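Of the protein chains in this complex, one is absent; all others appear in place.
First chain written, first letter: the chains are A, B and C, and each begins at residue 1.
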Amino acid sequence: MAYLDINHVVRKFGGLVAVNDITVGLEQGEIFGLIGPNGSGKTTLFNTINNYYPANSGEIIFKGIPITRMSTHEICRLGIGRTFQVVKPLKRMTVLENVMAGAFLRTNSATKARDKALEIVDFCELMQRKDMPAKSLPIADKKRMEIARSLAGDPELILLDETAAGLNLKEIDAAMVIVKKIRDKGITCFVVEHVMKFLMGISDRVMCINFGAEIARGTPKEMSRHPEVIKAYLGEEYVKGK
Amino acid sequence: MAKKSWFLPAILGIVAIALPPFLGGYFQHILILVMMWVAMATGWNLLGGYCGQASLGSAAFFGLGAYGAGMLYLHWGISPWWGVIAGPLLAIVVAIPIGLVTFRLRGGYFVLSMLAVCETIRIIFLNWVEMSAGPLGIVIERTWGMEKLPYYYMVLAIAALSLYVVYRLMKSKFGYYFVSIREDQDAAEGLGIPSTKYKMYALIPCAGIIGLAGAFYMNYMAFIEPNTVFPLIISATMILSVMLGGPGTFWGPALGATIFVLLSELLRAFAGPVIGTIHYLIFALILVLVIMFLPNGIAGEGDKIKRLFRGKKPVYVGGE
Amino acid sequence: MALFGQTIICGFLMGGVYAVIAIGMTLILGVMKIINIGHGHLMMVAMYVCFALFTSLGLHPYIAMFVAMPCLFGIGYLLQRYSIHRVRFVDTILPQTQVLLTLAIGLVFVEIIRVIFKSDFRSVYTPFSSKCLYIGDMSISLPQLISFGIAMAFVAGLHILLTRTDFGRSIRATAQDLDAAKYMGVDALRVSSLTFGLGMALAAAGGALLLPIFYLFPDIGVPFTIKALIITILGGAGSTVGALSGGLVFGMAESLGAVYWAPGYKDVVGFVIFLLVLLFMPGGLKTVIKR
Partner (left out) sequence: MLKVNNIDVYYGDVQALWDISFEVKEGEIVALLGSNGAGKTTTLNTISGLLRPRKGNIEFLGQELTKLPAHKMASLGIAHVPEARKLFPEMTVKENLLMGSLMPEAKARREESMERVFTIFPILKERAWQAAGTLSGGESQMLAVGRGIMACPKLMMMDEPSLGLAPFLVDEEFKVIERINREGITILLVEQNVAHALKACTRAYVLEIGRITLQGKGEKLLHDKHIEEAYLGI
């Protein structure tokens, strides 16, 4: 049994099958990447893992505990943190307060939460920004703050949803460093990404989905040459060219 | 999350304790109203301003608090002063099931469902004559006769208590969670915050504080009936006070409530005899203007107001 | 049995009028995505317009409504265009600024009316106010029957407007997808202002139809706002047919409650329905709960 087991998960919206029978297992301590063209169901899969959208069928097991029917906040308490594709900062709170809100998951003391938050803010290299209101941060720092906020709750598995979207090349490099640092702390990372460069640089294994179903799985290198992946992204002709 | 020093509150506190004995009965009455509304606005702000659940039915808690006190006297002849315990208790006991149902709704639906709750409670108190004496209302004998000063210190203590409770809550985990829920409920859930549970944690002290003010009202006014303690205008006044002063700020609601009561008495004194209820109209207009032009209140829009007077361009933090 | 039949019919007729008011709210909710808490208050304004026309010129409310409706249409249009729309994108601490603003606007109108007409109870007696039709043992009030007929005419007219004309389709399109409607060349502010006006005009029509049946006083609006919302939730937001069926069901339930429970609790019945729907039908309410 893997660390996080996703078994035959299906999620429909009306007639549209957004996640179609996905089965995958994540090992502890790895960076697992999920790619696929726009609208292929990546974010929906994330949303079923933490039960923001309940799965129609299938089950999800984390550390041997079935979490398919647990509520979002219970899943978080169990140790699955996440960030959002469209950033959701707590706008009027400062960066530090945002991270503290995450840290309160494991403590009731404001002092302890503050210490923990300061440590994490430092870890994510946001020290200079800590007293700025979250809404006035540039996008790259907002994304980073979301990671920090999630880390403050001491997750064992973190779901990173499009961390690199909207960032420039320099910021993408910086984000890659952070994700690697998170993994080095022993936290398992499940990364959804559109920017291929990002995923190829950091992940141990990658799965590609299209139309909600898996089309390929392997190392990043294998994936960038995999005909099905190229077809999904670029079209049939590019496959023949190879 | 207020960063004010202790200096100003201390001065205000000393003035609030020391000054009233030297004032006449009319001014004492006004100060009593000020403190009552300070407590209520502060209570409303906890759920509405900090936790983001703007309720249009908070008069329900006020009325329940008042009736909690009044019914003690009505049924068992117990001194309504015990109502300072019974009133908030009744408000909280009723608030819990209300919250469990209405917190499933979001946004405007929540606002309106609270209004429906309050209307329902008003109708029940009007019609269930055996319980509440119905439209006749409850009359009690005032403990201190025409003397105002003891009432003043009583309500001062209530206002101070409510400020203290909110202050302590907002300094703690609760405060951070309340504001997180207001800012983005989905993000809050994603951080492991059980939002419904924490909304309840905001509702209970809110109902308690407003209920306490209601219990005091019963004792002070010596007469209540459903239409005077449950009307929309009481809920609306709480909202006006908070919006005027600044929702989600610590001193804002108190400031707004003070301005509101003073202005109200001024209007009543000057315009009242001429055209009856015109001061209510002026309030409603102020409410419209505040929402349109100062939606974050005096405390929340401090910079905007300063700019208005100094004519400076806004300064953006961060940016590029 | 006659009592039961009469109660049902009476509620059914009442429900038709409620439906007209609720459709106004549904339209506003659909297009502007806000709950108009001032809905009942503005309906009250229309009732006073009719009342004034009745006392000064002797116009019957059924005729006066054709004055009140354009008045309220204008008020609604101006309110949306110059007041409510303005706060739409303002970044505020309290999230429901627009909703609170409709409340404040409603209160302004209540107090204006109170200053002009005082808080007294008023009523309009028309020649056939107390006339009844008899079917077997059941008596049906004539003004209710006529009100119902007019209400149905409005519902039908509105349905045609919404499905057969470009303007009506623009309203529905804006409600379903604002951006897509803009791509089609729909001026969203114009449509939302006209919709608010239309919603208010419907509330005005409902108010005028209620006038021969109800006592009139400045605070009459609040329960009607609540009723309109409950009907909207029962029928599903943004649908005329839904609001009509919701209105009829609601009217009958209220009428049964008044007869078989206690007349004083008439307004509570709606709330009980609301609670039941909330507790046991959360699926049908999904759009309401998760915006």
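Everything below uses one rule, namely that a residue touches a chain if its C-beta (ideal position, glycine included) is under 8 Å from a C-beta of that chain, and two chains touch if they have at least 3 such contacts.
Just so it is clear, the model here is predicted, and its values are computed rather than measured.
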item: Sole contact to the chain not displayed, among A:Ala2, A:Met127 or A:Leu169; value: A:Leu169
item: Residue, one of A:Val10, A:Met132 or A:Met196, that touches the chain absent here; value: A:Met196
item: Touch criterion as defined above, residue of C:Ile63, C:Val87 or C:Ala188 at the omitted chain; value: C:Ala188
item: Residue touching the undisplayed chain, where the options are A:Gly25, A:Gly39 or A:Pro66; value: A:Gly39
item: Interface residues of chain A (partner: the chain not displayed); value: 14-16, 37-39, 136, 138-139, 162, 165-169, 194-201, 211, 224, 229-230, 233-238
item: Where the unshown chain meets chain C, residue by residue; value: 163, 166, 169-170, 172-173, 176-177, 179-188, 238
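The definition used in the following text is that only the chains that are shown with their structure count from here on.
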item: Far-end chain from chain C, centres as C-alpha averages; value: A
item: Separation of chain A from chain B, taking each centre as the mean of its C-alpha atoms, in whole Å; value: 42
item: Centre distance in Å when chain A and chain C are each reduced to the mean of their C-alpha atoms; value: 47
item: Set of chain B residues in contact with two or more other chains; value: 248
item: Multi-chain contact sites of chain C, meaning residues that touch two or more partners; value: 93
item: Sites on chain A touched by chain B in the complex; value: 50, 52, 71-74, 76-77, 82, 84, 88-93, 97, 100-102, 104-105, 107-110, 113, 132-133, 136-138, 149-150, 153
item: For the chain B and chain A complex, residues of the former touching the latter; value: 1, 171-173, 176-177, 179-180, 183-184, 186-195, 248, 316-320
item: Residue ranges of chain C touching chain B (in the complex, touch as defined); value: 34-35, 37, 83, 86-87, 90, 92-101, 103-105, 107-108, 110-112, 114-115, 118-119, 219, 222-223, 225-226, 229-230, 233, 262, 264-265, 267-268, 271, 274-275, 278-279, 282, 288-291
